[in-house]
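The other protein chains are all here in position, but one chain of the complex has been omitted.
After this line comes subunit A, so read on.
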Amino acid sequence: MSGQPHKRRRTSEPSEIEERLESLICRVGEKSNSSLESNLEGLAGVLEADLPNYKSKILRILCTVARLLPEKLTVYTTLVGLLNARNYNFGGEFVEAMIRQLKECLKVNMYNEAVHLVRFLSDLVNCHVIAAPSMVAMFENFVSVTQEEDVPQVRCDWYMFAFLSSLPWVGKELYEKKDAEMDRLLSQTESYLKRRQKIHVPMLQVWTADKPHPQEEYLDCLWSQIQKLKKDRWQERHILRPYLAFDSVLCEALQHNLPPFTPPPHTEDSVYPMPRVIFRMFDYTDDPEGPVMPGSHSVERFVIEENLHCIIKSHWKERKTCAAQLLSYPGNNKIPLNYHIVEVIFAELFQLPSPPHIEVMYTTLLIELCKLQPGSLPQVRSSTETKKRLKRLNAFAKSHCILSFDRSDCLTQDLEKPKPKFVREVLEKCMRLSYHQRIIDIVPASFSVLSPANPVCIYKYGDESNRSLPGYTVALCLTIAIKNKASNDEIFSILKDVPNPNQDDDDGEGFTFNPLKIEVFVQTLLHLAAKSFSHSFSALAKFHEVFKTLAESDEGKLHVLRVVYEVWKNHPQMIAVLVDKMIRTQIVDCAAVANWIFSSELAHDFTRFYIWEILHSTIRKMNKHVLKIHKELEETKARLARQHKRRDSDDDDDDDDRSTDREDGPLEEQIERLQEKVESAQSEQKNLFLVIFQRFIMLLTEHLVRCETGGIDVFTPWYKSCIERLQQIFLQHHQIIQQYMVTLENLLFTAELDHHILAVFQQFCALQA
């Protein structure tokens, strides 16, 4: 026996084997030198051999890939089929594990993943793992959910979607085995789809016109696709089915029956996916040179789009991998893949209420795709309404020179019309990513009316000619003092000399609302700090005390915002960052910002993009603030609970109440304080939304009344923009707003309201009805 220690053992550590199994399973189906079939065969052999020792691990990995890698669905169902053929019991255990996983997903509202599991189970019918009749029985239970009473429509929608969206994979097999039952299911489906409400649809449509591409409600579209599939005798040619190659092996396998599946009942905590509208931008007329695009009602279109969406979902964090995976989607030469990819990306980008992933991901993904396929990405022909996301996309993409569009028809129109407005906003966004002179240089002279303003600050006390303005001399004093690094106290004493135009309101303290004081101080300071964001932020920080005092009242806060606007109206980006800082340092509050946005001084800019950027950012800050305090409260409660637990376990029969009280005291006090903080924050949050909705209603009603009495058309560009902005508030913050439905219905969106405005509220209610 050699004295050398054995460096290689016959078997590796268990954890190494488990890692290797996971890696083998995850990687099967990717690019390889051998064929997919031989890889699957080989892997099935390896796994079969490892079943005695690693069965539960293998079960877990397979269940996970079924849930998380739906784009490789048929690869894994084939694998399971092969394993079931070799080991009947394992097949049974896998099916049971999948059912457990499905129930779990439904319990915790993971509906998108649940759809993948249902589809996986249905494809297992094709692999002879599950008996067709039992799958039909499960679908019967799904469809019967539409008979439930007093449940939200979105619940029935989901079960219907889970059934219909599995049919491209398994429709043929199920119909062959159980045609009568399937016909019954399909006719029940048809009657459900006919009677369901579609109030929500207008709110979710991206384009307001139906030309050139109608935007269908997602279930309607899917139903048309399944109807066509049935008419084609369930012939489906796009899906890759590796199990076909193993037919001789698989048909020898014994099948399992799915246990009877009762859909878990609806509870108060159930949150179902929101309905969608299918976004289309291409059809068979696009790319006449290449392969024809499958029609909008072909099941191939559905399958391709589903798979591409799944690929994005799996790989969005790594843009290079994502682009590569999208471009290597099989069927490359039979379908216009690049068009599908672009359409799917834009569909996600334009999805309402919000895209599934952060917007900037889509722009960088498009850039990566362009790098891999230069010159072959399709031109985006966009001939309809504007969308703020397209604006952002355009600006970012312009800095990478991808998109170009011809907008010469913008110049002849009223500047408020969508097309010229769109161009103006895009140019402004482009300027933010570069600089003013560059935009002036690249925009042709004929377009100059659409160019953004030079972002310079406007200081009203700057010129000698403004000598006569009240406060001019104080402004001069202040300028010198600030340049000489005056303290807050010195600033206060200089400002004492400013007369108050609201003379009768002044009680002599000097701390009541004095608009002139605010004007002089804020104008001067912002002017001195105009050089950069950092300079302005330093100024806000250094003179925070002065700001807080001057802006103590609600009118004070509003006036500070007004002056900021007056100084920086040419530089919307600066306004946005200043307002952000002032909220964060509590110089102004969120409600003040909301009131300022709806004020008459801002009416001219009301439909400009930056205003809504500011409002949504303000709402988001409010929401994050509430969440933060809530989290603090929960953490403190948890600490108290842990303290109790520790005491209970140490405790014998010691009854010393006083000592336990003393221990709990500080934490309980903290919890009480935090509880108050949470309540006050939540009330502030609710108030913010109420203010916003109230002001919207006032503004829109005013317009509607004016139009009615004047006999003019309601649908001006301003009105359309305004209504869409109201919809946007609902959609972007729907989760929070859901809490206020009763208040909104009883207080603001009552039956007396003009039907134009009420419709928006009703459509929103329909989204979770």
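As a convention for this text, contacts are C-beta pairs under 8 Å (C-beta built on N, C-alpha and C of every residue); 3 or more make two chains touch, one makes a residue touch a chain; residues count from 1.
We take it that contacts and distances are computed from a predicted model.
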Hidden subunit of the complex - UniProt protein name among "Two-component response regulator ARR16", "Small ribosomal subunit protein uS5", "Palmitoyltransferase" or "Nuclear cap-binding protein subunit 2": "Nuclear cap-binding protein subunit 2"
Touch with the omitted chain, as defined above, among A:Ser314, A:Ser434 or A:Gln643: A:Ser434
Option from A:Asn112, A:Asn141 or A:Thr364 whose C-beta touches the chain left out: A:Thr364
Which residue of A:Lys31, A:Lys317 or A:Lys483 touches the chain not shown here: A:Lys317
Positions on subunit A where the hidden chain makes contact: 317-319, 358-361, 363-364, 367, 392, 396, 399-400, 429, 432-435, 532-534, 573-574, 577, 580, 617, 621
